[in-house]
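Every protein chain except one is present and positioned as in the full complex.
Up next, chain A:
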Amino acid sequence: MLTFILRRLLSAIPTLILVSLFVFTLQKLLPGDPVQAMAGEERDPAVMEYLREKYRLNDPLPLQYVHWVGNVLQGDFGTSLRTEQPVTVLLASKLPVTIELAVLALIIALVIGIPTGVISAVRKGTSVDYAANVFALSGISIPHFWLGILLIMIFAVKLQWLPASGFVPLGEDVGQNLKTLILPAFVLGAGLSGVLMRHTRSAMLEVLRADYVRTARAKGLFPRTVILKHALRNALMPIVTLTTLLFGELLGGAVLTEQVFSIPGFGKMIVDAVFNRDYAVVQGVVLCVAIGFLLLNLLADVLYRLINPRLRTA
């Protein structure tokens, strides 16, 4: 197992190098001279030269790349041009909010997606199955941000049960925190539950045809036992890996949801950075997200091996 993890980590290195090259090239392709922007109105040649030296912009490009990667390896992802805070500090303050939102959304998605998937597989071809499929496809097709707007109009504007936007940190007040996050988490989770439902359904249909399920039925076990203990357990295997990968997608979806609900997470940070032309932040975020995504991929592979005994010895 350990050698497997090591091998997978090693194989992620070329991908990481490519991602870093990609991010570095984006930075260099940017229109405009960053030094001119930093030097202020006067554009004193001495100041500009000093800045060029300071940020090593006079070095040849490959050397600049090596230097930049060296910084990244030491945990220095650059500094926000606007707030002059290190990108890592910014990320550390924003990411927990997004992760909490993503975890809540994932819970909602699992609670809705897996049972509906199981039910629609067991009742294949009935109106229940049909309704579940329509629901799942709608969840996939509906624009997150629009669903968010609709829910705000219903629950915040009309019924006034929940706040329309804003955010209370978890550490301050748990109840208020959940109140501000429940709508965005539902918005994010709804789309995901559709994906999960479709995958659970097809995995269950596959498993329900298996011989051991027929045997379990033949020996007179309760249908519920057969479905939950024999079928679902095996059908869940691909779902576990899928869920790990979907967590990465959630980060993408969070960008829009946070924008609609004005939640100060990492998604809102990247959008604000884009509009403030704070490219250092955009870059740092893309790199961090890519690293996180690669780690999630690794986790998915490891989990799959752990829960699938047939692959354990490989």
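The working rule: contacts are C-beta pairs under 8 Å (C-beta built on N, C-alpha and C of every residue); 3 or more make two chains touch, one makes a residue touch a chain; residues count from 1.
In this text, contacts and distances are computed from a predicted model.
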item	value
Listed names "Cation acetate symporter", "Cytochrome c oxidase cbb3-type subunit 3", "Peptide/nickel transport system permease protein" or "Serine/threonine-protein kinase RsbT", matching UniProt entry of the absent chain	"Peptide/nickel transport system permease protein"
Hidden-chain contact residue, picked from the options A:5, A:140 or A:240	A:140
Contact residue for the chain not shown (choose from A:70, A:166 or A:252)	A:252
Contact set of chain A toward the excluded chain (per top definition)	14-16, 18-19, 22, 26, 29-30, 137-138, 140-146, 149-150, 152-153, 157, 164, 248-249, 251-253, 255-256, 259-260, 270-271, 274-275, 279, 282, 285-286, 289-290, 293-294, 297
